[in-house]
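Complex shown without one protein chain; remaining protein chains in place.
What follows is subunit A.
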Amino acid sequence: MQEIIQYLFSGITTGAIYAVIAVGLSMLYSSTELINFAHGEFVMLGAMAIVTLWVHMALPLPLAFAGAVALGCCMGLLFERLAIRTARTPQPIVLVIITVGASIFLRGVAMIVWGKDPFSVPAFSRHDSIEIAGAALLPQSIWIVGAAVLLAGGIHFFLKKTLTGKAMVACAVNKKAAWLTGIPSEKMGILAFAVSTGSGAVAGIFIAPITMSSYDMGTMLGLKGFCAAMIGGLGSLWGAFAGGILLGVLESLGAGLISSGLKDAIAFILLLLILYICPGGLFSAKEAKRF
């Protein structure tokens, strides 16, 4: 029993990270209909930036945090400007391949900048772990889950309640009609990239203290985030969030109760199952169509 609670705690913690990554992916998808396979690299950038700014340069944590998020946003904007917008035939498949290329590029650059060694980051708050029913809950976990809920909630609020957010959704639904109503679609796409990659960087910052950060950490995290987004149903933010938590918990339970070698396989087995049984995802956005 105690064991299972412990697995749940660690599962929810990693799940919250997956959730943030999935929400970023899903948000970009619902405003530009693009799946960004380089999203994991922005998570890596966030983690590596916090290593440099906080651990190496010893900046105050809030400043380092802001710096790392800003780096994520800026790289996202550069990526959009230099790779996505210059595509001569902006068909979905071309753009997806561009994102795959960009992820290899970003990983290469990170390897040159930060080297191949993994770094560790201390916990954000140095408190003792809290004991609940015999299982230890790390303060870092509370940070992570809190930040994840706040970020996903913020993005949800932005898309559903603000004029700019709704305009972003309108662009995704029908770009030409959005243009004809006077919404500058390009600007909306750029903004979506900045928000999405910035939230990826946030995920990286929060995962840094509970894992080792290295130049190649992004690939797996990006794929896990993609799995989570698919489980929840692409385009549905809360679906992506729930998918992330679910994936984290199942991974942790599977690794703990069956075999730790299965940890990464579980995500992909889940993805395959979802694609077979319920390709739209568990919580896919309801289609608002009459027929």
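To be clear about the criterion, a residue touches a chain if its C-beta (ideal position, glycine included) is under 8 Å from a C-beta of that chain, and two chains touch if they have at least 3 such contacts; residues count from 1.
Operating definition for what follows: contacts and distances are computed from a predicted model.
Candidate names were "Sulfate transport system permease protein CysT", "histidine kinase", "Thiol reductant ABC exporter subunit CydD" or "Amino acid/amide ABC transporter ATP-binding protein 2, HAAT family", and the UniProt protein name of the unshown chain is "Amino acid/amide ABC transporter ATP-binding protein 2, HAAT family".
The omitted chain makes contact with just one of the residues A:177, A:212 or A:275: A:177. Although one chain is not drawn, the whole complex shows that of A:121, A:167 or A:255 it is A:167 that touches it.
Contact residues of subunit A toward the unshown chain are 163, 166-167, 169-170, 173-174, 176-184, 285, 287-290.
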